[in-house]
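Heads up: the structure comes next, in structure tokens.
Apart from one protein chain that is not included, each protein chain of the complex appears where it belongs.
For subunit A:
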């Protein structure tokens, strides 16, 4: 195997064996020396890629054409890819970078459950994409090289077992059997399929259709990575003692986590009578909506109370203020003071960590608002860009006077992922004396971007919604341009 034109000692060392393929399981750590700057660059680039994977994965159904072409674009620039470029870094260089950057990020992301989960999820998605891109021969080669003893079965065998295969595997018809590959896998490697009896078993082997083999390989990858991260975490103290690395690694992992707005910096700086005007000026659309419906109905259901209540906490409301705020509003409705104290006060105190297991709950990020607890009839929480009827949303935006020029201006460097972030940025801008309307519109627009994310759970639904949202934004454009 020829590796580029670089004269490197490394081409003789066993590491280069690893780079014989486009894709690897990252079983062996890199053994060479690299400079600090390379260390940092590699890490940051991979992090960017993983964030792209994350964003694409939420806004597109994974593995649809759009998703694939977008990810392809990002990937090609940086990493080893089946369709090689003739220009740019050599294959060897790309694979080496892939290898090293993965291991660096392991150091940064092994520390907590959340970090690990995020890292594993993106790496698995990236792996799935790259694996699917290999042609069948390369895939088989990959499996064998990595000791996954999976062989395809011959056409004769397929014919012989046709009925059993049809009756065992989900979504497999007679045509599928003859046209697609089937792999013979030791049953111990396909436990999820065996457990549910969704696969044909014979003499200790599971006969798996191609569509399912990817799942198995992915599960294998996920398990290996998970174990490796646990091991890595144990050696962290040694790594952290190196002062050159520690700040860099911390920076890398915080770049993901971001702020959670739980530390109340401005407690008491907001007074209750400011809330109404603030809601018009600096609240993101979801919170504005919740506030409005609270004022109108003198009530909010649990989902709404949580989302809005925590947001208020995040902008600086104290517990006493919050209790007063909610009580004043609720007694205007059907709830009397006594009932409020009995039924609702507890949950507000709970939000502030004063009851029960005393968790000081953090305000919801956009992702959380969008993906968990979708609103149903009678609810007002959620994300309007995700959960609202497009027509209603159009109306609302109109009411809130989002100007046409505002819609067109997309501030690409501003990425919104938290309602409290919106509030802070908005207050900053307002405080800075800039043109309120124009600047506010940019956040509004990037809210749409951030929010046009479907749930990956029901992929088809998400696809439709994304489509709707895409159409809707286009409609909005034309609508406001006409106005």
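We take it that a contact is a pair of C-beta atoms (placed from the backbone, for glycine too) under 8 Å apart; a residue touches a chain by one contact, two chains touch by 3 or more; residues count from 1.
One rule holds in what follows: contacts and distances are computed from a predicted model.
Of the candidates "DNA primase", "Cullin family profile domain-containing protein", "Transport inhibitor response 1-like protein" or "Histidine-containing phosphotransfer protein", the chain left out of this view carries the UniProt protein name "DNA primase". Listed residues A:166, A:236 or A:275: the one in touch with the omitted chain is A:166. Of A:35, A:188 or A:241, it is A:188 that touches the chain left out of the display.
Only one residue from A:197, A:234 or A:357 touches the chain missing from this view: A:197. Mapped onto subunit A, the interface with the missing chain covers residues 164, 166-168, 170-171, 173, 176, 187-188, 191-192, 194-197, 200-205.
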